[in-house]
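Can you keep this structure in mind? I'll have questions shortly.
Every protein chain except one is present and positioned as in the full complex.
Showing chain A:
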Amino acid sequence: MTDTLTPPAAERAARPGPGARILASPLLWPVVALLLLVVINTLALAFDFAGRGETSFFLNVRIQDGHLYGNIIDIARNSAPVLLVALGMTLIIATRGIDLSVGAIAAIAGAVACTRLVGAADEGAVTAAIMACTWALAVCVLLGLWNGFLVAVLGIQPILATLVLMVAGRGLAMLVTDGQITTVHNDTFSDLATGFVLGLPVASLIAVGMVVVAAVLTRRTALGMLIEAVGINPEASRLAGVRARTIIWTVYVFGAFCAGLAGLIIAANTNSVNANSLGLWIELDAILAVVIGGTALTGGRFSLAGTLVGALFITTLARTIPNVGIPSEANYLFKAVVVVAVCLLQSPRARAALRVRRRPVPKGAHS
């Protein structure tokens, strides 16, 4: 069973050098794209400041009130929700599924947590925050069970099964908050998004912590292989003795749990929940992060490191827009152009076409 996932013998025999290995790595292009964005930002900011006779560096980090402060710290902090949602989405996509309801689940988590906090006896208490988050995450697990039930037990197409909750979930969140923007005052809850531990943002630590947990569970145990097996061929894996139904159910619950965490962080970021806008379209950003990271939508192999890079890329792109000063009207166009460029870079066929065009040049020089 384990043999199926080790590289083919021929590939192993070739033993590519470190340079070739880096070039062949699926992570190469997402990382290059991310670095390019950073370079663009650095240049834009340097020019901007030079115009005023000052100097500034995009990657500058300083200590502010005992914690790190700067563009990259903001990016790390703001990328936490997308990273969490994308993490769950990676495993779901690996089973050949998709979850469109994560944005709505995030909104429900924020709504439940904030209404519980407002209704608590002592709104500012640490226990109130813990109880509110526990309630919110418990509701998310239930929603994940529902999604998993539709997909794994009833066999409904994932895109349709989760569309139900995508549409209904936001309505539920609005009913929980009575359609109002609910503002909360609880320092512990607020720390989820804006707090710092050892100078590092709590939100990033939570998100990266979840990635590490997922990585250990999937790569140090057989779970990752089972997920990939289900994604490659659910029927064959079932016949081989894999409990496909349980696996699929598990990834949807995990995805909903991650979405719930993301919703809590987004709500904590502004100490409020707006059921209309919390996590709106985050499912699309997450799917994009997963795809940029090199996980195929057709299921099977997945890359958690790729998803991490993808999530950072999306957040850096969002930061690039105000930093470079792209007018609001051109936001979507700019995003679309960049995303298309990255997808082209990653497409094997587009890269092959580039290589073919490059090859004749040295040949022509020789003859």
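What to note about this one:
Simple rule for what comes next: contacts are C-beta pairs under 8 Å (C-beta built on N, C-alpha and C of every residue); 3 or more make two chains touch, one makes a residue touch a chain; residues count from 1.
Going forward, contacts and distances are computed from a predicted model.
Missing chain, UniProt protein name: "ABC transporter substrate-binding protein", from among "ABC transporter substrate-binding protein", "Heme exporter protein C", "Autoinducer 2 import system permease protein LsrC" or "UDP-glucose 4-epimerase".
In the complete complex, the hidden chain is touched by one of A:Leu34, A:Met89 or A:Val112, namely A:Val112.
Of the candidate positions A:Thr127, A:Gln157, A:Thr221 or A:Ser277, contact with the hidden chain is made by A:Ser277. Of the options A:Val139, A:Ala262 or A:Leu308, the residue whose C-beta touches the omitted chain is A:Val139. Remark: the omitted chain is touched by one listed residue; of A:Leu36, A:Ala296 or A:Ile321 this is A:Ile321. The missing chain lies against chain A, touching residues 45, 48, 52, 54, 56, 64-65, 69-71, 74, 78, 112, 115-116, 135, 139, 171-172, 174-176, 178-181, 183, 194, 266, 269-272, 274, 276-278, 318-319, 321-323, 325, 327-329, 331.
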